[in-house]
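Excluded from the complex is one protein chain; the other protein chains are retained at their positions.
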Amino acid sequence: MTEQLFRFSTDIRVRNYEVDWQGIVHNANYLLYCEVARLEYLRHLGLKIDMESIKGESKVVLVRNEINYKFPATFNQLLRVYTRISTIKTTSFIFEGMIVDAEKGFQIVENWAYHVWLDGRKNDPMVVPEHFRSVVKQFEGDNVEIINPKI
Amino acid sequence: MTEQLFRFSTDIRVRNYEVDWQGIVHNANYLLYCEVARLEYLRHLGLKIDMESIKGESKVVLVRNEINYKFPATFNQLLRVYTRISTIKTTSFIFEGMIVDAEKGFQIVENWAYHVWLDGRKNDPMVVPEHFRSVVKQFEGDNVEIINPKI
Amino acid sequence: MTEQLFRFSTDIRVRNYEVDWQGIVHNANYLLYCEVARLEYLRHLGLKIDMESIKGESKVVLVRNEINYKFPATFNQLLRVYTRISTIKTTSFIFEGMIVDAEKGFQIVENWAYHVWLDGRKNDPMVVPEHFRSVVKQFEGDNVEIINPKI
Partner (left out) sequence: MTEQLFRFSTDIRVRNYEVDWQGIVHNANYLLYCEVARLEYLRHLGLKIDMESIKGESKVVLVRNEINYKFPATFNQLLRVYTRISTIKTTSFIFEGMIVDAEKGFQIVENWAYHVWLDGRKNDPMVVPEHFRSVVKQFEGDNVEIINPKI
């Protein structure tokens, strides 16, 4: 994964309570950092995914996380959390994340978060809405792989 | 605070990620332990305070926490978390908590959590419901100080 | 993944603060549950991996997590967290985890946690110690795939 692929990032400074007894950020916290970036990405694109939307007719659920730990982060380190939607399939999409040291650039973790769009009433997978596809496409350009829905 | 005052406790074993870089349980986690015990206490007394109830017409809010840190807890330590409702006033009540080492009995923290009962629609304090008073009174007996509502 | 592969499990009851605004356990918490089970597994096998050992000459680091979310867990649900070491390679090993509803048995998540053994001084991968291999082999029997180190 390289920075060139990303058009969005947010900076997060490591807080003391995120560090575990080994003196490094606890492994589960990197998932939290990546999720913070995903929500800011969606807000940046004007795609409201917040508390209101989960009461609506459709919802997005996380079905899989993959994370590679490259180098441990430490207290007070400034992290740059890159995120992008890399792939949109018929009923699902993938968020890629990469955390690097904000000053020196070395990689800390890589993350792939797989999401599925569900019909809010029946909980069946549904086609990713056209509005979502087009907004992401407009922002990411050729960086996002879009697989058109077979309707 | 002494164990004699309490008629309810629950045991919690310290998890690795609750320990901070100093090798001891992070100070905020003791509030979580005390809250776990409070919810189990309420369930034990048949007083349902869960997700459904917060959509109802009245709600209970936490307005103040006091916690004294006596001795730090460490990984894998078995904690006994005592809890009781010590006082019920007109529109509020106090939960006392005490965490001790489950084997050796020495004190780890003491906690006082002040709650207020609110009318769900107007958010005004309301008189603690009679059912709640009587159930707590039945369980705690003379250990709970009940101040009758002036209606 | 099926329960038949596992010889160890620990039960964890979902705590209120582990539930997010959607009313379900936040996705990062499942990693914590699986980690709790791994540490209890190691203790059960007499393999001390605690704060002391990380100051020693070698250490074990987590290099990758994969987690599939099958069904969301909710407040107060009793979870059975299965764990096992499924594979030991030359310098690494894999922990598999599976969380199910303790009463009804349906799957909640599956987890694969990849660990590497490092020389504590040079941080180079080192051969998984023979003692670790043999203890795991004795406990897991044919359920663990052991790839002999090429020394």
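Labels for the chains are A, B and C, by order of writing; each one numbers its residues from 1.
The working rule: contacts are C-beta pairs under 8 Å (C-beta built on N, C-alpha and C of every residue); 3 or more make two chains touch, one makes a residue touch a chain.
Since the model is a prediction, treat every value here as computed from it, not as a measurement.
Engineer: If the full complex is used, which shown chains touch the chain that is missing here?
Structural biologist: A, B, C
Engineer: Decide which residue listed in A:Glu35, A:Glu96 or A:Glu140 touches the omitted chain of the complex.
Structural biologist: Looking across A:Glu35, A:Glu96 or A:Glu140, the contact with the absent chain belongs to A:Glu35.
Engineer: Tell me which stretches of chain A touch the chain missing from the display.
Structural biologist: Per the touch rule, chain A residues meeting the hidden chain are 15-17, 19, 23, 32, 35-36, 39, 43, 50-51, 75-76.
Engineer: Since one chain has been left out of the picture, which residues of chain B touch it in the full complex?
Structural biologist: That gives, for chain B, the contact residues 21-22, 27-29, 31-32, 35, 51, 54, 61-69.
Engineer: Suppose we count only contacts with the excluded chain; which residues of chain C make the list?
Structural biologist: 16-17, 19-21, 23, 26, 28, 75
What we mean here is this: only the chains that are shown with their structure count from here on.
Engineer: Can you tell me, using the touch rule above, whether these chains form a line, ring, star, complete graph or other shape?
Structural biologist: Its topology is that of a complete graph.
Engineer: Going by C-alpha centres, which chain is most central here?
Structural biologist: Of the chains present, the most centrally placed is C.
Engineer: From the mean C-alpha coordinate of chain A to that of chain C, what's the distance rounded to whole Å?
Structural biologist: Measuring from centre to centre gives 25 Å for this pair.
Engineer: Measuring from the mean C-alpha position of chain B to the mean C-alpha position of chain C, what distance in angstrom results?
Structural biologist: Spacing between the chain centres: roughly 33 Å.
Engineer: Hey, how far is the Cα centre of chain A from the one of chain B, in Å?
Structural biologist: 37
Engineer: Touching two or more other chains, which residues of chain C qualify?
Structural biologist: Each of 32, 35, 51 in chain C touches at least two other chains.
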